[in-house]
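Mind looking over this structure? Questions follow.
Note that one protein chain is taken out, while the other chains of the complex remain in position.
Here is chain A:
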């Protein structure tokens, strides 16, 4: 007699409980095993602290042997794309982070072509994904599409420069733009507010579509809603980056040491670094979704439409080609007829010549 109760298949506590509420945990376990991948692009003029900020955000050193080029080299250089991938792990969760850097942006005296390289890189990644997706073996598609672009705005200056506006308008339909005010420790609080407002006005004026945080769902808790509200109110974020540990008020903090004080990177009163990091982390999934659902789909439909139109053109061309070929045939026939007539005339003329000659003679 089977008196032993099979230990695995016990009836859960409450009646009516099937148990699929366990699904999120399964998804969580699978995703953790699979790991996440995220591609971040940083664009901005030289010297705005992009590399320092990336290192501070992810607490890594992405550029260990960095040589800053001298002025003479800068004159000849065009915009380049440098992608560096790093695998970071925190509490068992793996993140494959790719940072795409764009050195040389905004350096030249004439910057008209500096964003062409960047746009073609973004398109290239979309193209590659489209190709992989339409291929036969779809098991291991590497997602190298740019999920988010941090655009660094200079804190000196009175708002957006014409180059900033032109660049953002060129890529706002391809990638999520997050504007960031760099080197925010040069601004007092009032100046910062003024600059943020000015930038937001200019963004609206030029109809630039930056990434908007999704509103918190109504069933989320109040804290999360409040946090989202605060984050939305602080765009564009004004940040300070640093990986140096400074001693301040008895404890070690990451910051910048000036003769007049210490700017703490992780102090929300000093700058918006924490807000930027929170936004990036809480909304990493959303950024990827928007890239997939909005930008990639846009690109895909454009691309396939363009590809379709090419076929139509060929059809039309075929008809045209037929017509042309017929016309050519007719022309050649006419030419042959003319040549034949000429030859006949020549022969006749020759005869008549000889005839006349004969006559003369």
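As a working rule, a residue touches a chain if its C-beta (ideal position, glycine included) is under 8 Å from a C-beta of that chain, and two chains touch if they have at least 3 such contacts; residues count from 1.
In this text, contacts and distances are computed from a predicted model.
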Record-based protein name (UniProt) of the chain missing from this complex, from "AP complex subunit sigma", "Creatine kinase U-type, mitochondrial", "Septin 12" or "Fructose-bisphosphate aldolase": "Septin 12"
Selected from A:101, A:143 or A:264 as touching the chain missing from the view: A:264
Candidates A:37, A:107 or A:143 - the one touching the absent chain: A:107
Given A:35, A:157 or A:214, the one touching the chain that is not displayed: A:157
Among A:256, A:275 or A:295, the residue in touch with the chain that has been omitted: A:256
Interface residues of chain A (partner: the chain not displayed): 45-48, 68-72, 74-75, 107-112, 154-158, 161-163, 166, 183, 185-186, 188-189, 191, 194, 256-264, 269-270
